[in-house]
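The complex appears here without one of its protein chains, the remainder shown in place.
Up next, chain A:
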């Protein structure tokens, strides 16, 4: 596919530049009309409807170019008139629809025919399909009012059809094409303006539930297209809420929500009383009522809509009307005497306990939707958040893990608005013992941003987290991080706990705790982070605490902040918080060194090399020191390294020596070319935040590397045959570059590509040897391009947490069978990890295996961060001794995925592997060694 694509691109390019090349394209053109001709012949050959259908099916599998669509359509229509079999006509009708969607083809020419055949058609199915085709045509021509009007007319005419399928399609057509504004319809002369809404509304009471659904959907479609729905629709829709069919109710709920958003402030009467309420409140009550519908499809829909609500004063409706008892206490349910029955209208205002209902629903789909709804509402209203807390906390004990997880995430999202009471905290912390890792980690994340009200709460949280730590030691990092935030959020609450936590005694020195104990480190992390904003705290530390502080500050600097300790200087003033905001010096330094580098054009080769080397070294060091600038520094350093390699390769003294003598030296140059290629792929795919500006430069660098490779090959190989292919390929690359980056070409003044394109016509006709020569001189002359720095750039990185690679006990398994290896890794700044991150296993015999983790194995705990928890299946034939295999993570890339797709490929069926194919991989984590031992099977 890709090759074909390039060829096409190439042809078009040459057509523009070189007139004499047209002959070649004409040759290709000759084959094009044959498509419709072949179809014609096939259809004529067909002896039976089944045959014809088969031909059509075959035909449908291949894409059709825009220019030949019309011919094909004519032939199809011709056969349509002749055809007696409805199934063939149906297929033709559907093909017409597909073809009219072809990009670059204007379907107005076939509309008359389509409408014409529609009028003579008897089969309901074919009619429906034809209407579908018309819909495709109509949507293709959104500007043409006259056509739209005509289509609407046709639709109205067929609305009285007895088949539900036809009516459905008509309504769909009306929904999609029905004119939006009255004024526009008057412009289209000759056709009476129709009130599309009225027409569609009439079908709300159709006898067929499918048609009713279609009518509501059409109405929603009108709304989506910007038509303001009439308020009268509200009452009609309300009636549909009690429809017998779930799909009708489901759609009606949506419609009610839409209308309630359009006319929130209108007043509607409450039936059976003289009161009136706002429409939006009425709608809310109705939607709440639907949360207890008989069908779970409707319940999910209703629960989803609840979350979209903006007004939050409804929160009080959570609680049952006071007249009923809660049933919590025995004897509480004696009927209260003589209540004013008119005041409380339980069913009509249905909202009472809608959430309670949703959260207790039988189907977890509904529960999840309800939790999400709670989340949205709570985010917009702190008072509601406070109230729904109890319900959310209760959801932590749901029987389905997904629901528990969802509610924990929800809680995290709203945690800014709330402070947990102790009993709530208690319930929350109880979940720490959950056996699911996801749940625990979600909970850690939640605790990171929770507000706790009392010091007992903090203590409780710490105790529970430590319990969690002993039970699941793998949670170590997550717990430390959690405590870090817990400490820095609640310094004043931690303060009174310090003596107890550090077990200091006013008179006696206590034993020094073990510095390697994760639990002790956890306590220290909490205390040190609290101490950051609480200057009185260090006074409570004993001597060894200070020592431990110094140690931890070094070893776990991301968890332990810098403290102002009495009698000590700050450990590193550079990182002190006062300086971080004005990070200009380092930023400036970065800028300056980069500026300096761009002047290297004027230096002699030796000087340029040295300058590059120094700058690269500087940048690397800067990246290490300043984590915020690491991405930029690394990125620039990589680019400079490429340039350095290029210069070095070109500086080889022996370029002018005859080819045979050159063999030895070329090693260096070809290695450089290869390395540059690798580095450019890294630059393109390993950094997040790379913009098009940078991609151009990177591709340009890669083009240079390819040119270098070509030159080297030309020098080292004898015979022209392979060179021909390479040359052609290279020129295609250039052509692709030009096509893809056409907009950026002006920025590439004086560059390699700029010069290359000037000489393109000459290159096209030249012999390979000549091409190589030109390339060589151009490479030397081309200017060094300035790499603009992106705003935000981060290098993708991955750390494998598990397997730890320290075990001496080999993993034993019977050879030939599989063993599952748990892999746990954190990924930073990886875009779309589901498709790009792979696991590689390298066996000692050099055999490598690539494993594609399932999309569900990736979790997204925070922005820019991902976590991969998966199982890798290993297998091998027997070994005599335990050996280590290497496990690492790869970043798969596919540079052609960035190319915009060709128009005709969008319409036709695309082979799915095109998108997922992998061009190459970049290892981006440190390999971990796992000791395994496949034993021969015993018999």
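The rule is short, and it goes like this: contacts are C-beta pairs under 8 Å (C-beta built on N, C-alpha and C of every residue); 3 or more make two chains touch, one makes a residue touch a chain; residues count from 1.
Assume contacts and distances are computed from a predicted model.
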Leaving aside the chains on screen, match the unshown one to its UniProt name from "GPI-anchor transamidase", "Sterol regulatory element-binding protein cleavage-activating protein", "Integrator complex subunit 11" or "Peptidoglycan recognition protein 1". "Integrator complex subunit 11"
Among A:116, A:231 or A:397, single out the residue that touches the unshown chain. A:397
Missing-chain contact among A:205, A:416 or A:781 belongs to A:205
Would you indicate which residue among A:143, A:244 or A:808 is in contact with the undisplayed chain? A:244
Just name the one of A:372, A:434 or A:754 that touches the chain not displayed here. A:434
Using the document's definition of touch, tell me which of A:252, A:359 or A:887 contacts the absent chain. A:359
Residues on chain A facing the left-out chain by the touch rule are 160, 205-207, 244, 292, 294, 320-321, 324-335, 341, 345-348, 352-353, 356-357, 359-364, 390-391, 394-395, 397-400, 427, 430, 433-435
